[in-house]
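Take a look at the structure below.
Note that one protein chain of the assembly has been removed; the remaining protein chains are unaltered in position.
Then we have chain A:
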C-alpha cells in the first residue's frame, strides 16, 4: 500500500508535465485544425534556448559576475557552517543560480515565441486556404529541419542546466506512508498545472478565447464577425511556443538537454489523441492517467515496460472511442 501512493504521486507529477506539453498541441489544433507533429521539437528548442541563456551565456568571458553566480554577502554568510546535504543548503545553492534561471526562462520564452511566429508566418500562413493536410505535412517536415538545426547550432552532446526550483527533498506522511519527493519535481508540476489552468480559463472566459473558439469552429464566419483569423493563428502558435519553452526548460532540468528531447512530442501526441484533440479537460485527464500508468508499470514491471504499457492503453481507448475520451463530436441540432 505504501508504495502505491508514492508511485501514484510521482505519476501525477510527470502527468502534469505531459499536460503542459499537450496544451500546446491542443491550442494549435483548436485554432488552426493542424496537428503539430513538430511540437516536441518546439519544446526541444525551448530547452536549448534555456540552456543558452542559463548556461552558455554565463560561461562567456564577458558575462557579469552576478549572472554567473549570485553571491551577495548575506548568502555567503548563511552558507558558512551548514552541514552537507541540508535542505537549507539546497535552497541557498539554488539562490546562487537564481539570476541564471530567471534570465534563462525569459530568454527561452522570448526566443521560442520568435521561432513559433516564424513557423506560422513563413510556413503556415502561405498555406492558408489550402487543405489542412498540407500544413500537417509541413509540420512533419519541420521535424527534420528542427532536429538537424539544433544539432548544427548546439551540437548533439547532452548538457545539464540549473533546475527551476531548489532541489530540497520533501518528506511527509500521508495515510501512514512515508512519501518522499524532490522539491523541483513538485514545483515543476505546480507550474505546469497552473499554466494549464490559466490557458483553459483564458480560452473559456475571455474575449480572446471566444475568438479562438469561433475560429476553431468556422474560419470564414469568424472572419465575417471581424475576427482577424491570421492573428488568431499567430496567437495559437505563440501560445504553443511559450508553453513549449517552459516545458522544455522543465524537461531539460530533468533529463538534460539533447536533441532526443523532441521525441517527447510523439508520446504526448498519443496522450492528446487519447484525450480528444480539441478537449483541454480530456487531455488533462489523459495526461495524468498516462503519467500514473507509467509510474505504476515502472514499479511493477520495471523501466523497460514503462514506455509501452501506457501507449497500449492509449490504443485501446482510441479503438473504443475514436474521438478520444472527451473529443467533441459536432453538436447536432435537436
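As a working rule, a residue touches a chain if its C-beta (ideal position, glycine included) is under 8 Å from a C-beta of that chain, and two chains touch if they have at least 3 such contacts; residues count from 1.
Keep in mind that, in the parts below, contacts and distances are computed from a predicted model.
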*If you look up the hidden chain in UniProt, what protein name do you find among "proton-translocating NAD(P)(+) transhydrogenase", "Amino acid/amide ABC transporter ATP-binding protein 2, HAAT family", "NADH-quinone oxidoreductase subunit N" or "Transport permease protein"?*
"Amino acid/amide ABC transporter ATP-binding protein 2, HAAT family"
_Contact partner of the left-out chain, one of A:38, A:54 or A:229_ = A:229
*For the full complex, which residue in A:79, A:125 or A:213 touches the chain that was left out?*
A:213
*Kindly note down the residues of chain A that lie in touch with the hidden chain.*
129, 207, 210-211, 213-214, 217-229, 328, 330-334
